[in-house]
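For this view, one protein chain was removed and the others were kept in their places.
Per-chain residue numbering starts at 1, and chain names A, B and C are given in the order in which the chains are listed.
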Amino acid sequence: MSKVPLQFRHNGRDVAIFVDGGTNLLVALRELIGDMTPKFGCGQGGCGTCSVLIDGELHLSCLTLAETVGGRSIETLDGMKQGPNLHPLQRAFADHFAAQCGYCTPGMLMAAKALLDRNPSPSRDEVIEAISGNICRCTGYEPIINAILAAAGGRVSA
Amino acid sequence: MPVTVKTFASASEAAGALSSDRTARYLGGGTLVMRALNEGDVSISTVVRAQDQALTRIDASGPRITLGAGVTFARVLAERDLGFLHAPARSIGGPAVRNMGTVGGNLFAPTPYGDFTVALLALDATVAVQGGFGARDIPIEEFLQARERQAGTLVLSVSCTRPASSEAFCYRKIARIKPKGGSVITLAAHLPISGGRIAGARIALGSMAPTQIRARAAERALEGRSLDAATIAAAASAAAEGTSPFDNALGSAWYRREIVGVHLRRLLSGQE
Amino acid sequence: MTRHRGRGIASINYPIGMNLGGDPSQALVHSNPSGKFTVALSSIDLGQGMKSVTRQICAETLGVPVEDVYVDTADSDTGPHCMGSFASRGTHRVGNAVMAAAREARGVMMEAAAEELEVNAADLDTDGRGNIHVKGAPHRSISTKDVAIAAQFKQGKTISGRGIFLVPLSEVNPETGEMSPATCYAHACLVAEVDVDDETGEVAMVRMDSAYELGRALNPRLVEQQLVGGAWMGVSHALYETTEPDYPEPAHGPRDFVEYLMPGPGDICPHDIAVLERPAPDGPFGAKGPGEMCANPVLPAVANAIFNAVGVRIDDLPITPEKVLRAIKAQGGARPQARR
Partner (left out) sequence: MLELRKDIFADERDDNLNEIGKGTQRQDMLGHVTGTSSYFNDHKLQGMLHLKVVRSTQAHARIRRIDTAEAERSAGVRRIIRGTDVPVNLNTLLSLINFGKDDEPSLAVDKVRYKGEPIVAIVADSEREAFEAVAKVKVDYEPLAAVFDVEDALKPGAPVVNETYPKNTFTYHETYDHQKLRFGDADAALATADHVLEQRYQMSPIEHAPTETNGAIAAPDTNGRYVVYTSTQALFFSVDTCAKILDMPSNTFHFIGGTVGGGFGGKVDTLTEPLAILGAMLTGRPVRYVFGREEEMQYGPPRGAERIYIKDGVMRDGRVVARKIRCYFDSGAYTRLSSYAAVKCAAHLPGPYTIPNVYGDVYCVFTNRTPATAMRGFGVTAMDFAIECQMDKLAHLVNMDPMEFRILNAYRDGDMKAHRREAKNTALIECVQVAAEKAKWPLREEFKRASSRKDGGGSRAVIPPTPADSSRARPTAPAQQRTSYDRLPPTVTREPPREPPPPAPPPPSPRPGAPAHGATRFSSVFGRRR
């Protein structure tokens, strides 16, 4: 049995775990760290429910070999709140009723954050492009697009 | 048994590990190998990685550009000097996949994937590979024809000559889903113009055969001619010639044959 | 001219509540001594908003603010029987069960308040803001919190209620099909506008206009979620989805979200919706159920719009570019119909 030690930053906090060879980052986050916000949707790279930020870049945690993130900084939805307050994107998603079953929401929010962190005033087409790797089966995407545009424009409830 | 991960400092060591172990697969961006592991592909027991800086190098300063095999599509998109490759890079996956997927991995992606490789084929790229017995350069066409036998080799980089002008190269992926969808067909055309005539036409197609192929009949229809409506029409009607499309979940062979000429015509004449 | 625009319509109705009845749902409602209510169910929130809509039904029936109600579902140790959330049962069956439970709990709450205010319970009313007052004399009032405290610690009453909603099982005559399949029906009409490319067979949605009649929009935002998302699914069914592209031949089945086709965020179109409310006599506050039926009119409306655009009828779903192109070729080219 050879478990590999692994240290990285998880939502601003240093964590250290031991992983089996071949373990993906989604399993490491959920089962070893206990952060249940990234979800398993396909394991194939097709749905985006497991999306996280690695050093600020959007990645699919299910396709990331856990041991490749040593020393890097991982952000998940669990770290999105700003202290006790919701992030503007979270407020905008709520305002726009942009979640139904809620299962795609963590990935959508991370994809949206990756966009707004780089491009604070995206066009509608840029928003569409930013969430194009994330499947939502409930909403028809329209409220999600509107929520991200509203967050970018500062049009969110207090 | 858990998978064994072997990480090497140099590409040549990684290539050695890869060629000596039939259960080993090289981990690039993860979009192919990690998916296979997640889905229970037990033929993979060893994952080989290399942390060789050369694999992630981009050389885009001169007329001939070189992309390390580990260069991601997001990095291609971030490189202003690689503007001619932005359309193919943007057509891959969503943003997360573009942050992960690599130029080298795309060479191995089965249909309906492998769109970037269509562009590289039209650009007559060269693939640098490292086998158990050293490095060598292979024309991309040859590489693709023998792709199944390349499993034990490691791709180091791809290189190609920059198109003479931005008009000389065009690319389009036909997908059912927007903005991100699997390829029904993918088209790339490199049509250098010399003295008002096309010289050295290369048209590459994805999803028109088991691997990316050239549309040689369409190339012949273009070669030596000016790019006018009649020439484009002739190339469009020859587009399916020599191809061997297949049925899959995204479309049938019949449909692919029917539309490849339409889309080639639209691509070459700049229509939506 | 290779792209042609067309419009098509469809109108439908949909039976609400599990086919044929005979399958009730239950609900329990109780208050804690602070006057905060919990609804216990065994129904499922799959995204349709079960927890939220039953919460509003409960609050309205009790006469308390929605913030004073929390819906807890689905724990088989604490939730009363519910077969499941399917067949448009949620709003109609579970909603009615919650209403019944809340009515019973309200009865106890009003009795307890009457005892405190020393009046007859029939003379009391709730203000919906957490107070109970004597009708016509709002100053003679008591908060639901004080009522709950009194009920618990002084009067020894449980402010709680049980509810069940049963539509009796209908029999089916095997010779004639005579039966009572449902007690109420929702309705819809939808106009779809499309562009059809006559060289590739590709269909692009341009817009949709619709009217849905739902009995009562218990929560218009939840209704909008269902209708917008449901119409998207209707487009998806009409143009994209199949697990067997060569049905009935079982080949080339999609294995992932690249091969299984659903419209992406770049494929959606504006959808202008009107909601009509003709209350169902047995619906909770007249409500029917919007969740299931909303996709149904889209499929035929899209097919009919394609005919209007290029003159071909595709009667096999999904209407893929290939089927459209084959049909256009078979009739010798696009034949646009009268513009609508």
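Criterion: a residue touches a chain if its C-beta (ideal position, glycine included) is under 8 Å from a C-beta of that chain, and two chains touch if they have at least 3 such contacts.
What you see is a predicted model; the values in this text were computed from it and never measured.
Trainee: Tell me the shown chains the invisible chain touches, ordered by label.
Mentor: A, B, C
Trainee: Out of C:97, C:112, C:132 or C:280, point to the residue that touches the absent chain in the complete complex.
Mentor: C:280
Trainee: Which of these touches the unseen chain: C:230, C:263 or C:321?
Mentor: Missing-chain contact among the listed residues: C:230.
Trainee: Hey, which of C:85, C:131, C:152 or C:200 is the one touching the hidden chain?
Mentor: C:85
Trainee: Have a look at C:98, C:159 or C:184 and name the one touching the chain we're not showing.
Mentor: Residue touching the chain left out of view: C:184.
Trainee: Just checking the interface: what residues of chain A touch the absent partner chain?
Mentor: Listed in rising order, the touching residues are 20, 22, 30-31, 34, 36-37, 39-44, 46-47, 49, 76-78, 80-81, 86, 90-91, 93-94, 97, 99-106, 109, 135-138.
Trainee: Considering the whole complex, not just the chains shown, which residues of chain B touch the missing one?
Mentor: So the residues of chain B touching the unseen chain are 1-3, 37-40, 42.
Following the convention adopted for this analysis, only the chains that are shown with their structure count from here on.
Trainee: Which chain's mean C-alpha position is nearest the mean C-alpha position of the whole protein set?
Mentor: That would be chain A.
Trainee: If you look at chain A, which of its residues touch at least two other chains?
Mentor: Expected reply: 44, 128-129, 131-132.
Trainee: Residues of chain B that touch two or more other chains: which are they?
Mentor: Those would be 179-180.
Trainee: Given the complex with chain B, which residues does chain C contribute to the contact?
Mentor: Of all residues in chain C, those touching chain B are 199-201, 240, 245-246, 251-254, 258-267, 320-322, 325.
Trainee: Can you check the complex and tell me which residues of chain A touch chain B?
Mentor: Interface residues on chain A, with respect to chain B: 1-2, 4, 20-24, 43-45, 48, 51, 57-60, 62-65, 67-68, 111, 114-115, 128-134.
Trainee: Across the complex, what residues on chain A touch chain C?
Mentor: On the chain A side, the touching residues are 42, 44, 46-47, 97, 99-103, 125, 127-129, 131-132, 135, 137-145.
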